[in-house]
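The complex appears here without one of its protein chains, the remainder shown in place.
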Amino acid sequence: MPEMTFTDAARAGLAEEMARDPLIFVVGEGIGPRGGNFNTTVGLHELYGDMRLRDTPISERGFTGLCTGAAVLGARPVVDFMFLDFELDALGEIINQTSRLRWMSNGQVNVPIVIRGGVGVASTGPHHSANLFSVFMHIPGLYVVTPVFPADAKGLLKTAIRSNDPVIFLEHKKLLKLKGPVPDGEYLVPFGKAAVVRSGTDVTVVAISFPVIEALSAARMLEADGISAEIIDPRTLVPLDIDTILESIAKTHRLLIVDEDYGPCGAAAEIAAQVMERAFYELDAPVRRLNGAFIPAPYSPPLEAAVVPNAARIAQAVRSLIQE
Amino acid sequence: MDPAVEIHLPLPKDQALNLYRTMLLIRYCEEQLVKSYARGEIPGGMHTYIGEEAVAAGVCANLRHDDAVFSTHRGHGHALAKGMSPEKLIAEVLGKATGSSAGRGGSMHLFAPEAGFYGTSGIVGPSILLASGAGYAAKLAGNDRVGVAFFGDGGSNNGAFHEGINMATAWQLPVLFVCENNLYATEVAFSNASKITDIAGRAAGYGLPGVVVDGNDVLAVYLAANAAVQRARAGEGPTLLECKTYRTRAHSEGMRDVGYRTTQEVDSWKARDPIHLWKNHLLQQDEASEAELSALEVEVFKQAEDSAQFARQSPMPDPTTVYDHLYSQEVQHA
Partner (left out) sequence: MAYEVTLPRLGWDMEEGSLAVWIKKDGEFVKSGELLFTVEGDKAVQEIEALDTGYLRILPDGPQPGVKVPVGTLLGFLVPENERDSFVFPGGVSASTSMATADRVTNPVVDLRAAITSEGEGVLPVAEDAKPRRVYISPYAKRLAQGLGVDWQSLKGSGRAGRIMAADVEKAATAPLVAPKLAGIASSLTTSIPPQAIPESVTRQPMSQTRKKIAEHMATSAHTVAPVTLTAEIDATELVGLRKQLKADAALGGLPLPSYNDMLAKIVAQALLEHPHMNAQIVGDEILYSNTAHIAVAVDTERGLLVPVLRDVQAKSLRQVAREAAALIEKTRQGTIAYADLQGATFTITNLGMFEIEAFTPIINLPQCAILGVGQIIAKQVVTDAELEMVEIRQRMVLSLTFDHRLVDGAQAARFLQRIKRLAERPYVWLVGS
């Protein structure tokens, strides 16, 4: 199986889909001849030209609404926001139109759109580091996808493009150069299926996006202390595979959720609430969350390092949880 | 109906009468809804199109079923002119199970994709973006369909106007932007919101043609729209069509219609009722007889009345269906 980076794997998936369906087109700032700020579309403009690789003016709300309209009329747009932060200008369209048209029309209209955004703290400062997963989880009608490994980047992007529902596809910037095995050809990862990336018996750690990698490092540290951590990568936040998480808790009885996004009303809070509702009697300790600091992402390196849940902090949180 | 490349005046009789019929249908349905509203049969808000019928009729007479129209909160006229069933429309406004969205949307969320009508909307502005998107899809697919956006003078000050018209022009998309300037956005006069008087003048700033038209003259609207639609289908890009018109009722039913405009102003526009204007024109130009027009009036009135009756007698929707259609959960097959 070939090894490739997250970026290359996603692009391979995109290329395969675009070759398959002429109504798929990509829209974004710099995704044309330049191939995208994060190399998301390198080589594709030469193949398909302007109509399918459309460089946009700085009109985030505008081209999101435009792509929504195009999707309603049968095209399959992929909106490539470099940074989720920019996407926020389009939130009005995403919430009021994109997420809602199908339901409002009682199923007469579909919006098969994929909205990609780069997320996460990565030496990017306060305007380029948003995570905000729960903002999208909170809107009915959207799917929210957070791939971690390159194989999932490809498989989930292909599924997203083929889905007839709007998909928010969030890619952590620290994952872009991560290398991993990626299956050739028609590889599709279904939504709503979490991955147990490491088996364990003493504690369940659910990590979202890049923190999965940090959690795996933490698990190796904890092994030396005789603590066996089970790490779960949900892969899609909507639909959320809560059953895999509950199964794990029935085994370990302790849960730590790691999410670089903010604590208040975050994805971790939602998961904790669901676990409390459905597995209360399996819990041997309160559910714990480890979130990024509730402040805008700082710029200077020591400040930035202090606000994210890294492997050391995750390990510490697990140790504390075991003693609960 | 496929428009002819060149319009010969007078219009063929059937086209002329169709314009009349469309305007009547809008007027009579709106009047039914006004009565319903007064009787308390309508759960939410409603914004009537009375007085502006010529714009919807004139523009939509140039469109095919597969052209896509995106409308605003004041969109009953656009829906009916585009071919939406009056029964489904009225039933939806009454919140019934037989409505176009089975009661989920009401007046501001009417959909009739089978007629190319992709929705009235509670948010002002997005129609411009969505219609541009429809144009993009048509160009991508290589067909000659057009997207049409209806919006008001208020909408022209929204960011969507700027972003949407700029992109549509830059990419030469087949779109028609129809601005219904009825001088007020809710109760804020356009003159308070902008320094300019003619919205069409903004077009020059984006590089697309801007046309001003008397929105109560259905023929003028028809001709202007015809030219714009042909441009679009020919791949020459979008047009901004400003129709000067007026709504003779309050912004929304139940609101007081006083304080922000004078009775003289309202009366002066009532004297220019588009339906009367067209009727007079047809009679004076001998394009139709009094009897024909009366017969049409009776027929359309009955259609409106029957539709309202159908709607009143329809059942309310079943609450257990609220979660249906949130996701299609469909995946495209390779």
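Note that the chains are named A and B in the order they appear, and that numbering of residues resets to 1 at the start of each chain.
By definition in this document, a contact is a pair of C-beta atoms (placed from the backbone, for glycine too) under 8 Å apart; a residue touches a chain by one contact, two chains touch by 3 or more.
All values reported here derive from a predicted model rather than from experimental measurement.
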Neighbouring displayed chains - absent chain, whole complex: A
In the complete assembly, which of A:3, A:223, A:243 or A:284 touches the absent chain? A:284
Residue ranges of chain A at the interface with the undisplayed chain: 253, 280-285, 323-324
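In this section, only the chains that are shown with their structure count from here on.
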From the C-alpha centre of chain A to that of chain B, how far is it in Å? 40
Considering only the defined contacts, which chain B positions touch chain A in the complex? 68, 70, 100-102, 104-105, 109, 111, 113, 118-119, 121-123, 126, 128-134, 136-141, 145, 147, 159-160, 162-164, 166-167, 170-171, 324-334
Touching residues of chain A toward chain B in the complex: what are they? 20-23, 25, 51-52, 54, 56-57, 59, 61-77, 92-93, 96-97, 101-110, 112, 140-141, 143, 159, 161-165, 186
